[in-house]
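The structure appears below as structure tokens.
Every protein chain but one is kept in place in this view of the complex.
Let's turn to chain A:
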Amino acid sequence: MFGEKALELVKELQRSKTGTISAINEDVMRQVLEEMRALFEQNQRDVTLALAGEQLLFSAIQIRHSALERNKRCLLAYLAGRLNYVRETRWQFGSVLPAEVKQNLSEPELQWFNKYSKCLANYMSSIGGHGGLDLTQDVKPPKTLYIEVRCLTDHGEFETQDGSIVLLKKNSQHFMLRSECEHLVRQGFLEHIVH
């Protein structure tokens, strides 16, 4: 049936929504495009006949056309979904992509990511006074300014905003400014302790 392959792509996207993104499925994409080309060529042929007076072909053309449209929409949804994911990753992990995400992205997607990242960085440095404003922090309003963290690995010395130095040694516990250690928590060096 028409459009089945395209639906497969969308389903795959839906499945990967909870975990990490899977590699771009070029194989199925190509199949969908081939299907579309076949449909288009057939329509082309039939349209010329129909114009010549073959009235019965109109409904067939109509069906093929909607199948074409649907395939197109599915493909675009697939790509847009992936881009959405990439954008969210930027907000979550910062400008450096985690390795397992990076290897699953295609070249154009990577380019898009870099451009997006640059755009966002430029924008963030242009607002909020001379230091810029990091929009990726405190996406949700924080409950406290300070949080308690536990070091999971030896990270070495860490300089805080006020210039003092904290030694992040494995299994030591610290009470720190949330904004300072949020990215370290995301990167997995620290663990946020919730009571």
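Just so it is clear, a contact is a pair of C-beta atoms (placed from the backbone, for glycine too) under 8 Å apart; a residue touches a chain by one contact, two chains touch by 3 or more; residues count from 1.
Everything below uses one rule, namely that contacts and distances are computed from a predicted model.
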| One chain isn't displayed here; going by UniProt, is it "GTP-binding protein", "SWIM-type domain-containing protein", "NADH dehydrogenase subunit 2" or "Bub3 interacting GLEBS and zinc finger domain protein, isoform A"? | "SWIM-type domain-containing protein"
| Sole residue of A:1, A:99 or A:165 that reaches the chain not shown, by the stated touch rule | A:165
| task | Kindly note down the residues of chain A that lie in touch with the hidden chain. | result | 145-146, 148, 150, 157, 162, 164-167, 169-177, 195
